[in-house]
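Left out: one protein chain. Kept in place: all the others.
Up next, chain A:
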Amino acid sequence: MSTDQTSAQTRQVDRVVIRFAGDSGTGMQLAGGRFGSESAGFGNDTTTFPSYPAEIRAPQGTIAGVSSFQVQFASHEVTTVGERLDVLVAMGPAPLRAHAGDVRRGGLIIVDDHGFTPRALKRAGYEHNPLEDDSLGAYQVVHLDMTALTSTVVEALGLGRKQAERCRNMFALGLVSWLYSHPIEETIDWIDRRFASQPDVRDANIAALKAGVNYGETAELFTVRYEVRPAPMPKGRYRQITGNTATAYGLMVGAHRAGLQLFVGSYPITPASDLLHELSRRAGYGVITFQAEDEIAGIGAALGASFGGSLGVTTTSGPGFALKQEMINLAVMSELPLVIVDVQRAGPSTGMPTKPEQGDLLQALWGRNGESPLPVLAPTSPADCFDTAVRACRTAIEYRTPVVMLTDAFLGNGAEPWRLPDLAAIAPIDPKLAAGPIGVDEQGNPVHLPYRRDPRTLARDWAVPGTPGAEHRLGGLEKSVEAGTVTYSPLNHEEMVLTRARRIAGIPVPDVEVDDPSGRADVLVVGWGSACGPVSAAVQRLRGTGARIAQAPVRTLNPLPANLGRVLRGYARVIVPEMNLGQFATLLRARYLVDVRGYNKVRGFPLNVDELTAHLAGQLDEVSDSRTAQTTEESR
């Protein structure tokens, strides 16, 4: 029995998956976000993921208009936001109908039953009230009128009914915070800061939050409270961070370590706009942002800034990335630094703007005319976006090349704890700007050779406008070796094509790290981008059942790690799960002639760990069966 005043006992659990769902605009993102921060602050490993309709104000009360926020928190490392829900908080009939199917059998559904009128039920697609029939019999359902309870408390503070109802998300948060033994002090501080200029709104939100906690304690709705112990994490100072914010900070730090002006030329596009929003607030740190008239102007301005000696960056998603390809090719030809962040979303065409997919890999590699090599990097988690963005800046500057960083809607909007980096420990980036002309002509006069190269990196000398004596012209036409004048000479073109290819192929890439604890696994799972989280979770689960299985996340997709071919050939079976129809698998097969197997889902959601685990278990059985058969064959 617990020793506090309540009758509920507290039970330890390892991990919890909870989803807050309500009509779009009812504050579910805020409540979920705060709950995630509470968990992280408590020391749980915490991942979060928002899901919202593409329409700003989708029809209220319909399935299409439901917005949700999912949190997984655990006493151990988590790499996904979880699949089956332990808890669903549904703030009306439509959210209930939209999400009840994702709750595990026996899971808890907490419902605000205020709006369960016949009309609202019909609008949500229910013929009968699910709270009154046995359609939710597989779950533990607790329903209460959160709207009325909130109003009672808040109206006492003098707020109108409509304003009072807006606080019910805080009531729900309070209730769930109590249920999971979360301290709410941080959230109260947060409300204080957020509504500092509106004292009545601030007080109402705090009152609603506390009312939720008190209701949990006194109403005896729940017989059990839960507690998730802090997860062991490397020592350090942490914060919760989304992939988009981590990317923005990485770009700032990258430019800062190079001593270059960061220039961001972008056009708003879901789900990449948050990068532009975040960076446009950072003028105090010297960041210049440019909201261009279109995607092409965004990258064009970024390349123009790079020509002038800044670090040009553009941020986009699939459809915008397609528009930028011609300008990327000018950066390839003019060998100027440029970072292109593609927060991938489900395509083709407009596709599903708020949903993740990994469908742009081949566009990044081969989506341009001519032989157009460039580095492609992909972070494996929201926090990894920071390191990847810094690396993208470093590579772009040191190798004078456009670099594509592929994140996606899941990595960009998802959040997890991030150990704050020591900026001083991030190696400086040397842009090695030319101070003047770097060659001599036949008469011995100084002359600038814009395409003279560092023999080690093959990076060309970078003289920016304003450098006396180094005047030169760049452009999309093929240029001569070293002198950089326009030429159509066949052999010169071939040499330049090969040199551009060699320069990119020669960029040092860390070896892929194989996680194979037994060292005797037959099956290797190779992931990239946001597939890595589910892969890691599935692999851990299988190991929990005694299986031997290896995994290898690939963070650099071009050039590929030097040891990758050897690694792939070392396993009887290689499986590549992706949120596309096999783009990375195609690349690996072509490059290494290894019979890798794809596992492909394109549903606009991160790979489902249950399904992936089952698939991998089947693969393990197949390989083991064929081993046995082979052994039997050989022993005959």
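Here is the rule we go by: contacts are C-beta pairs under 8 Å (C-beta built on N, C-alpha and C of every residue); 3 or more make two chains touch, one makes a residue touch a chain; residues count from 1.
Everything that follows uses one rule, which is that contacts and distances are computed from a predicted model.
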Given that one chain of this complex has been left out, which of "Ribose transport system permease protein", "Aldehyde dehydrogenase family protein", "Thiamin diphosphate-binding fold" or "Acyl carrier protein" is its protein name according to UniProt? "Thiamin diphosphate-binding fold"
Hidden partner chain, touching residue among A:Leu423, A:Val440, A:Leu498 or A:Leu593: A:Leu423
Specify the residue from the set A:Ser177, A:Asn244 or A:Ser310 that touches the hidden chain. A:Ser310
Taking the full complex into account, find the residue in A:Ile18, A:Ala40, A:Ile191 or A:Ala364 that is in contact with the omitted chain. A:Ala40
Just to verify: which one of A:Gly137, A:Pro234 or A:Pro455 makes contact with the chain not shown? A:Pro234
Across A:Ala58, A:Val253 or A:Leu612, the one contacting the chain not displayed is A:Val253
Which of these touches the unseen chain: A:Gly160, A:Pro348, A:Gly475 or A:Pro508? A:Gly475
Residue positions on chain A contacting the omitted chain are 37, 40-41, 43, 186, 190, 193, 230, 233-240, 249, 252-253, 256, 259, 261, 263, 265, 282-288, 290, 292-294, 296-310, 312, 326-327, 330, 334, 420-421, 423-424, 465-477, 485-486
